[in-house]
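Just below is one structure, and these are the notes that go with it.
Heads up, one of the protein chains got dropped from this complex, but the rest are sitting where they should.
After this line comes subunit A, so read on.
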Amino acid sequence: MQFRLSEEHEMMRQMVRDFAEKEVKPSAAERDEHEIFDRSIFDKMSKLGMAGIPWGEEYGGVGSDYLSYVIAVEELSRVCGSTGVTLSAHISLASYPIFTFGTEEQKQKYLRPLAEGTKLGAYGLTEPGSGSDAAAMRTTATRDGDDYILNGSKIFITNGGDAEIYVVFAVTDASLKHKGITAFIVEKGTSGFLIGKKEKKLGIRASATTEIIFEDCRIPSSQRLGAEGEGFKIAMKTLDGGRNGIAAQAVGIAQGAYEEALAYAKERKQFGKPLIALQAIQFKLADMATKIEAARLLTYQAAWLEAQGLPYGKASAMAKLFAGDTAMEVTTEAVQVFGGYGYSREYPVERMMRDAKITQIYEGTNEIQRVVIAKYISNE
């Protein structure tokens, strides 16, 4: 058993941390405040290879592994949860299904620009009437000769509007229920593909979340991902891995908040001594540090399993569940350590607390994670 990162992974972490500190952190508060997605940050990340970490050079990637990817998401999220989810959605949700289920032609056409970061990716599954119950979707894809015609809408789309390539799901045969769902690749700018309203969110405000709308949107069958009826499987398989990206985001947000709280506790004096001399604060920090470490180990383990080609569905669900809850708890406690200042936007911990909440909700709520885990363990 090895609990130390390889020198290469350590070097990657150091690089992403340096990058995050210098290029991402300084503008994090402002981008949050004004709800700005800054594409230039993603462009800089892409130049350093971050947009295509796990994919091979033959697809424009770096040829590293999932562990490097989760480390990158973690380090970005440590200073800015929005930048973390931008990368997570780009790699786990948009690039992964194309890599795994796409034809060679689709990989060259869509995965390559995603991996090189010249294009940004997004994923469209959720609808107003179908969240956790994804099979209840109402967006339809009707075959018309060699094309499909898409109608309907998807909501809460991370990178919506900013992304150029979307992996979306629609019903091709309603009578087959979840076996009648099919995946498609849709490019921004396609006639009948519209970007709807932008959500006003509690957190991760520097990452756009929008509605996407299909109005008689004609897609050639060459953009169908996988076989007809395979969509639900693709969606679920994608979320299995996506969960781990969110777990990494949660670990990063928690780590960032914990470091802020620790530094503040050392600096801030009350009753003639620094806060950290008070046992009430020490216990908070000790709990934070312990839970983050546990969440990180679960996350790295799931990433390692995925990198080894081993089953990781249960591990990633556990990682996402535990890391998401940890992020919420740690950021809330970090605000508490800061007291009144923590509640003020002068300090970053309130932003981290707002950013943390979504990690318990998206890519499968933590309630759904428990369902997933229970399904695994009851079949063991």
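FYI, a contact is a pair of C-beta atoms (placed from the backbone, for glycine too) under 8 Å apart; a residue touches a chain by one contact, two chains touch by 3 or more; residues count from 1.
Operating definition for what follows: contacts and distances are computed from a predicted model.
Undergrad: Per UniProt, what's the omitted chain called: "ATP/GTP-binding protein", "Electron transfer flavoprotein subunit beta", "Aspartyl/glutamyl-tRNA(Asn/Gln) amidotransferase subunit C" or "ABC transporter permease"?
TA: Spelling it out: the chain absent from the display is recorded in UniProt as "Electron transfer flavoprotein subunit beta".
Undergrad: Of the listed residues A:29, A:48 or A:135, which contacts the missing chain in the full complex?
TA: Here the residue in touch with the unshown chain is A:48.
Undergrad: Could you pull out which residues of subunit A are in touch with the chain that's been left out?
TA: So the residues of subunit A touching the unseen chain are 7-8, 10-12, 14-15, 18-19, 47-50, 53, 62-64, 68.
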